[in-house]
Structures are given as C-alpha cells and as structure tokens.
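Each remark here refers to the structure printed beneath this line.
Only one protein chain is missing; all other protein chains are in place.
The block that comes next holds subunit A.
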C-alpha cells in the first residue's frame, strides 16, 4: 500500500516557474507572454491587493457587508483568470470576486454583492459568469454542466470554477470532477489551497499528501502549482484550457497559496489558529514581491508605475463605493418580480399587497 501512495504522490510535485526571489527556475515552462501582458498581470495583482485593503477598511466602516479577504491569493486568482477568454464561463466561490471583476463585473456591483443587493448579481450582458457561490462545492457540479453544454454547442470555450482546500472534502467536489471526466467536458477545476478552512488546517481535511492527486479518483489530469507564482498558475491554466478545448477533458489544478487576512470579516480571528511564524513564512512568498522583482529585472516595472496603479485603484474604488451607496434600495415588489417568469397566484396576491405598502 505504501508503495502505491508514494508512487501516486510523486506524480504531483509542485510546478513552479518563479522562485521567491523572482528568479526563473523553470525556463522551459515559461509561458509566452508579451511585455504588455506581463505588466498587465502585475497591474491587476497590485490593483487587487489595494482592493482587498480598501474592502477591509470599508467593511470596518460598515460600508461593505460580507467580505472574504483575498490578499496573498492574487497569483492564484488572477494568474488563472488571465489565461481565460471572454467566452469562458466563470463559476466562482465566495472568495473569488476578483476573477469576476476582471471578467467584466463592474466594481460597484461587486460592492453591491457584498452589501446584499440583487443588482450586484446582475451580470452585465456578455459577462459569462455566475455570482459567487456560497454553498461550498455546488459550483463544481454546475461547472460540469456548463462545460458539457459548451461541448454540446461545439464551442471552443471552457468553464472554470474555484474552491478552497476545505471544499475538496465535499461530495459535490468529487461528483463535479467525476461528471466532467465521464463526459469529457471542457472544465477547469481550481483548488486554492490556502491551508486553512476557517480554523481547520488541511491536514484535518484529508490524509492525502496533495489535493491535486484527488483528480486520480475522477481519472482526469491533476497538477499542483505554486499558487504564489503568477507565471506558474497562468501556464498551468493556459495548458488546461488548451487541453479542454481540444477535447482532452477537464483538469484539476491545486494552487498552494495563503490568505494573509482572516477567513471573512465576520468575526474570524486567525491568531486563534495560525502562528506568527507561519504568517511570516508566507509573507516571504508574496506573489507581488517576487513578480515585482522579476519585472524589475527585465526593466518592465517601476515604483512610479506601481504608484500609478495604486492611485487608479483607490480612485475607482472611491467612485464605485459612492455609486453602490447611492444605488436605489430594494423593494419587496422587485424581489417578488425576480422569482418567476410568470408569477403564480400566491405571489400575484403578495405583489398587490406590497405594491400598496410601498405606495404609502
């Protein structure tokens, strides 16, 4: 038995391109990205780091509601998203708002999602995505369906979804990857392993040495990636996408990453379950630090450029929160009208009742 485990685990060694110092350690795997692309990747990561800082602050001021911090996961979230095309469909988890924003969801709507307003979930026409999924695992089985739908339509696109390390314990996680495998559907399943599901360390989720090896149960490709290395995450996703649109089926990608903040802003205190040493260790692996070093080495990035992005982000956020704050309040009649195409009799009655209340 031991022999089997070791030989399985040896198939899932961490894929890395940039080390902590921004040095290329795997030249052959270097993705084909133009200088502009590289800069755009950095711009998005910096912007998203600022978005996280501002979101935390806005949440503390009571101007945002539900918020799941993203700092530390920029390479994992944005490197994978950068490998997508507009026609690809994104099924995010609750921490995956940044991917939605870069896929086309306006920032003020992301804020409305946080505040609990239906307009935050109204994807603009052409933005192929669902709003963040709260039920951990549900996005995985739905992704198998979207991907099968694309295959049936003959589209050259993929469905991509995200969950965390804890989410790999759910039944829907296994069912989702297994269905996609059985149907040969063009799906990319990303597991963002930040080592903790709220307070529970990944060792308590499973005895498996890697999460990527769970792909074996579905008979699909699996890869473990350094989730703090944006080039590695991009390359792995790009590869999975190419395989998917060439009818080679789905891929499971595990990104090894870390959230510097709490699980959510709803009262979670990470000092109860994480040590300072651990935090420090992961800060050394910061995806922004290493990619900044890499770009500076190529003369593609400067402090000036970074500050410009920071200012731009802060301005956008200011405008967006203003717009979100000023957005019309929800009415019960609106909620009723979003239930069905044609209202059943009970809702028709209740619609009249609330119309009257709202007119007073």
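Heads up, the rule we're going with is that a residue touches a chain if its C-beta (ideal position, glycine included) is under 8 Å from a C-beta of that chain, and two chains touch if they have at least 3 such contacts; residues count from 1.
We take it that contacts and distances are computed from a predicted model.
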| item | value |
| --- | --- |
| Name of the absent chain as recorded in UniProt (options "Pyruvate dehydrogenase E1 component subunit beta", "Class III cytochrome C family protein", "NAD(P)H-quinone oxidoreductase subunit F" or "Glutaconate CoA-transferase subunit A") | "Pyruvate dehydrogenase E1 component subunit beta" |
| Selected residue (touches chain absent from view) among A:130, A:158 or A:231 | A:130 |
| Residue among A:8, A:182 or A:245 that touches the chain left out of view | A:182 |
| Contacting the left-out chain in the complete assembly, out of A:141, A:194, A:239 or A:255 | A:141 |
| Hidden partner interface residues of subunit A, rising order | 89, 118-119, 121-123, 130-131, 135, 138, 140-150, 152-153, 159, 171-172, 175-176, 178-179, 182, 335, 337-341, 344-347 |
